[in-house]
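Please read through the structure below; I'll follow up with questions.
Left out: one protein chain. Kept in place: all the others.
Chain nomenclature is as follows: A, B and C, assigned in order of appearance, with residue numbering initiated at 1 for each chain independently.
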Amino acid sequence: MSLEEAISIYVQDGDLVGIGGLSFWRKPISACREIIRQNKKDLTVCTFVGGIEVDMLIGGGCVSHVKSCFVGMEIFGMAPHYRKAVESGSIKISEESEASIALGLKCSYLKVPFMPLKGIIGTDFPKVRDDIKQFEDPLGSGTQLMALPKIDLDVAILHVPYADEYGNGNIAGAVWLDDDMAKTAKKTIITCEKLVELEDIVHSPGKAQLPMQTTSAVVKIPFGAHPTSCYPIYTFDPNHIQRYLKTEFEQYKQNFILNKSNVQYLDAAGGAQTILNILL
Amino acid sequence: MSLEEAISIYVQDGDLVGIGGLSFWRKPISACREIIRQNKKDLTVCTFVGGIEVDMLIGGGCVSHVKSCFVGMEIFGMAPHYRKAVESGSIKISEESEASIALGLKCSYLKVPFMPLKGIIGTDFPKVRDDIKQFEDPLGSGTQLMALPKIDLDVAILHVPYADEYGNGNIAGAVWLDDDMAKTAKKTIITCEKLVELEDIVHSPGKAQLPMQTTSAVVKIPFGAHPTSCYPIYTFDPNHIQRYLKTEFEQYKQNFILNKSNVQYLDAAGGAQTILNILL
Amino acid sequence: MTEYSNDFTVDEILTVLMAREVRNDDVMIVGVATPMVWAAFTLAKVTHAPGAIYHYIMGNTFVNEPRQVSLLYLEMNTARAYRFQNSGECTLESLPSEKLTTIEWFRPAQIDMYGNTNNICIGDWNNPKLRFPGCAGIADFSMFYSRGSFLYTPRHDTRTFVPKIDFISGVGFPDGKSSICGGSGPQCVVTNLAYLTFDDNPKRMKIGTIHPGIDLETVKNSTGFELIIPDDVKETKLPTEKELKILREKVDPLGIRKLEVLAGKEREVLLNEIIKKELAMENRFPKLII
Partner (left out) sequence: MTEYSNDFTVDEILTVLMAREVRNDDVMIVGVATPMVWAAFTLAKVTHAPGAIYHYIMGNTFVNEPRQVSLLYLEMNTARAYRFQNSGECTLESLPSEKLTTIEWFRPAQIDMYGNTNNICIGDWNNPKLRFPGCAGIADFSMFYSRGSFLYTPRHDTRTFVPKIDFISGVGFPDGKSSICGGSGPQCVVTNLAYLTFDDNPKRMKIGTIHPGIDLETVKNSTGFELIIPDDVKETKLPTEKELKILREKVDPLGIRKLEVLAGKEREVLLNEIIKKELAMENRFPKLII
């Protein structure tokens, strides 16, 4: 299946979209560019720690709502479109913590509508989240707890170094919440650096952290996480991130997104020199 | 540290003792024999699926309370001392399910007094467990849930194939709840087949599932899980299990437990022939 | 043309009927110490459901490859050749996902007409006449499965099929109403006498088919409550020659599944024989070549 087909079939306007990776690390950016090309609208984006992918999707006008505990550009500064959208009130924020996202996904496994946490109490989160609630331990210890709601993703979009044709995905570095997203989302799109044999997955450490039983589509896109990293193949591209921050979004879209195949994108982003720069 | 010292220092009468492994697989039996030799009393034993180890400890008079979802001898039948003790009312049972144990341990990570489950509702568990309680989703969905209490182990006793001198433990096969027990118990005793280098642990799949930060003692005991298994080194010993079932416990204790070093025990259990039988 | 056979034992018809419930896209949940279930799943996998995947509870692993049923080396099956391992929550994770269709067989010590089951004790819980090992995970998830739960017993008698069970450790259709928690509830009970299903409204046990050579009266007299009896009670479709041959020669040549059916001396003799044979095996993890 092509990326175009995968996004077209499995991502619908208004979906709650889970995005894998963390910050500048292993983000499914090629899929995000495709979402922008297809002009998807009104998405709610949920990610553990968001970076350039959330910012791009907002810049592209695809997002109406963000569920994340952090959206920024690491040491490079703020995420400009995210910041502008929040400050102007053009997108809604669901203020999350790390635990509220991790536990929200865990709810799906247990089929429970909420999970309890001792944290968050005492913060201003309850003032801006009418879907979380402080309550008392039903077992009578008197402990005050925060109830955090289930997060039911419509679709998870994940980039991994290795996958097989059946939809088994293997992640060499940190998994973050990718496995929980894959296993609980209604549909899962995996983009991968390399299509390998089932046997390769079985013999890789971690094996199929993303099991084929829950995968809807696998698409091979080398450097599909650029300008973010994909361990153990390449690190993030600081030059491109700086370029992104210095380019007006419509211009960036012209240069790097619209009508760009993967190879055209990579050439626009510096071709062989860029690839050699980031390879580990 | 010797096994004698480890059990003497870290297991106290009345403790809530977590035992690793499952059924006939990777149970810390040498440690259980030492507990019987030291005549520990009034222990509450918590294990995921119990087998001969729980039965022996009950036979040895060490146990007043069992928290498990299953105690049996697999295809070999019932656990005789467990059954007799329950039927005669000489030990207390905390009727558990798989989830109630797994989630009870998880509570420790989150520092919450309970975890919610949608299961167990409709069963007779609440009639015999006054520490679990049905309650309604505090977020208002109307969902009925069961609140399962935290399990705070005093000491976890785990047998693994590989550990290093710092207390990092590596398990080659299934981990079951050993990692959660190790990480949440106040003290953790690891017995291992082989003492290896830290580097060996780092390069083994799964690395240090039992991290040194939470280990209190490491003791090398080859075949320390016999007559249960320790993958990938040996499987369980069906002949010894049959012998156990056919021998009156006081006699078994004389033959295999009292005043028996590890090598004396192994010789009594059939020596080289037994070892060759079970080696994988 | 399919050849049916009349030459089978109780363990064989049970195993074959259990195998037939498996669908090609199922995840087959293999418990500990249930060789008949394992044999049934493997038979299904090598006959009509090649796409089905094992989920070994024991290792918490998804495994694709079928291997010969074993008494001593279950752990090797689950620890080798797996593709995916769940985390410490074990059965809590992934299995009850709506994405996966799972099939799991439970063997109750007692069952009532609504499919409620008991694996805890006979008599009062506080003072039991007989304590069973326990219900493991049955209380947690059996009511979630979208495909429902599947029951079997080789002991179809009035001690197993009782009007009122002594302890509900697995929830069926409470008072004949739909399963709670959104699952489909008990689907069938495969026994040594019959294939039982559940009527729709109320959800009550009824006779599906009766095994060859068994008469209706025997089934009725062996059941401690009233079964719904259809107007036209059919006979259970016989095992095929092929099913029996593969089961006997390939899937479980040591006959380990029979341990779930036999009792007393007969059982002990078989057990000793299996142990002896398995300990003598050079290759302890033989490939299954069909």
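We take it that a contact is a pair of C-beta atoms (placed from the backbone, for glycine too) under 8 Å apart; a residue touches a chain by one contact, two chains touch by 3 or more.
No experiment lies behind these values; they were computed from the predicted model shown.
Across A:38, A:141 or A:239, the residue that sits in touch with the chain not pictured is A:239.
Residues touching the missing chain, restricted to chain A, are 22-23, 25, 48-49, 68-72, 74-76, 78-79, 82-83, 86-87, 89, 95-100, 102-103, 105-106, 117-125, 127-128, 172-177, 179-180, 229, 231-232, 235-236, 238-239, 242, 277, 280 (touch as defined at the top). Think of the hidden chain as still there; on chain B it touches residues 108-111, 168, 183-184, 186, 198, 201-202, 207-209, 211-214.
Everything that follows uses one rule, which is that only the chains that are shown with their structure count from here on.
Per-pair tallies of C-beta contacts place B-C first. When you average the Cα atoms of each chain and compare centres, the chain farthest from chain B turns out to be A.
The geometric centre of chain A is 39 Å away from that of chain B, both derived from CA atoms. Looking at chain A, residues 110-111 sit in touch with two or more other chains. For chain C, the set of residues that touch two or more other chains comprises 85, 89, 92, 144, 181.
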